[in-house]
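Just one protein chain is left out here, and the rest sit where they should.
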Amino acid sequence: MNGVMKSSLILRTMAPLVLWLALPVSIIVLIQGHNNPGGGFVGGLVAAAGVIFYALGRGPEAARVIMRVPPATLCGAGILLAALSGLPALLDPSAAFLTHLWWMTDYGLGTALIFDIGVYLTVVGTATAIFLALIRG
Amino acid sequence: METLFAITIGILVAASVYLFLARDLPRMLIGFILLGMAVNLLILVAGRIGSIVPALVPAAETALLQGTANPLPQALVLTAIVIGFGLAAFALMLIVKSQRLMGTVIPEEMGEAEGDEAATGVALPGEPDRRKDAA
Partner (left out) sequence: MQLLLIAPLLIPLCAAGITAIFWSRPDIQRPIGLAAACLLLGSSVALLSAAWAIGPLVGQMGGWRAPFGITIIIDVFSAIMLVITGLMAVAVAIYAMGPGAVERDKAGFQPLFHSLILGVAGAFSTGDIFNLYVWFEVMLIASFGLLVLDRTREQIDGGLRYVMLNLVGTIFFLMGVGLLYGLTGTLNLADIARLAPEIENQGALAAVGVLLLIAFGAKAAVFPIFNWLPAAYHTASMPVAAIFAALLTKVGVYAIIRVFTLIFAHDTAFFGPIIGVIAMATMVTGVFGAASHYDVRRILSFHIISQIGYMLVGIALMTPLAIAGSVFYVVHHIIVKANLFLIAGVIREEGGFFGLRRLGGLWVTKPLLGLLFLIPALSLAGLPPLSGFWGKFAVIRAGLEAEAYILAGVALSVGLLTLFSMIKIWNEAFWKAAPVAPTGTVKGDEPPATRWTRRERAASYVPIMALAALTLTIGLWTEPFAALSMAAAEGLLDRQGYIEAVLGTPQLAELTGGVE
């Protein structure tokens, strides 16, 4: 904490607003990645940017509290989700791992979306872990 | 276009080599980042520069249209950027840590891991202390 400068009133007030703006946008970016620019990686970065902005305004401890789970847990859950998204393909014995199945093609619902959510969680976890470690030291 | 790329890559490599020769680690890290950029450009050139139409499939189509850019080098560069970012972030953390723990970012001034006699030639009773002699 000692390394962080006391942030201005404006930054402190804006921090939650930016966070709650960033989260829905990140989800939209995640979902539209099916057919347009976007996806789990970019979405995750947008969400992480929101959290990092919050940490700048209210301090890293407050950011940890609002994340509820440690960044490593997010990371682990994301990795696990991405890995498991390849398994349904193996129900068909001739198909290869990570062959993606689609349930509702029009909306982009399928195992690829699960994979993308995994990427999203991993990116949020990693980016916030790096940043929180850097400002805490 | 290739010539422009070649010159840019050359400038980037020259700058990074200059930075690698510096004594302190932050400069070396910037050198590494610049070198990474140069290699990313190299991959783009190696994949042939042709069209600049983004490699996106239009809504009604099932395959890429003729005349779009080669998406593979772009995918490679994207992966390489992400990996390079991770490596650079980790190296930066280590440099910050070494500044906090040892008060220096110059490798020669650390001498913790390479201190040759440190864990080896320690003086036993009745033996000259080789570490002191060396100093």
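Just so it is clear, A and B label the chains in written order, and each chain counts residues from 1 on its own.
Everything that follows uses one rule, which is that a residue touches a chain if its C-beta (ideal position, glycine included) is under 8 Å from a C-beta of that chain, and two chains touch if they have at least 3 such contacts.
Because the structure is a prediction, the values reported are computed rather than measured.
Checked against the full complex, the candidates B:A15, B:L64 or B:A91 give a single residue touching the omitted chain, namely B:A91.
Contacts to the hidden chain, counted on subunit B, fall at residues 25, 28, 32, 35-36, 39, 42-43, 45-48, 72-73, 76, 79-80, 83, 86-87, 90-91, 94-95, 97-98, 101-102, 107, 110-116, 118-125.
The set of subunit A residues touching the chain not shown comprises 70, 72-73, 75-80, 83-84, 86, 89-90, 93, 95-100.
What we mean here is this: only the chains that are shown with their structure count from here on.
Subunit A and subunit B have Cα centroids lying 25 Å from one another. Interface residues of subunit A, counted against subunit B in their complex, comprise 35-37, 41, 126, 130, 133-134, 137. Within the complex formed with subunit A, the residues of subunit B that make contact are 56-57, 59, 82, 86, 89, 92-93, 96-97, 100.
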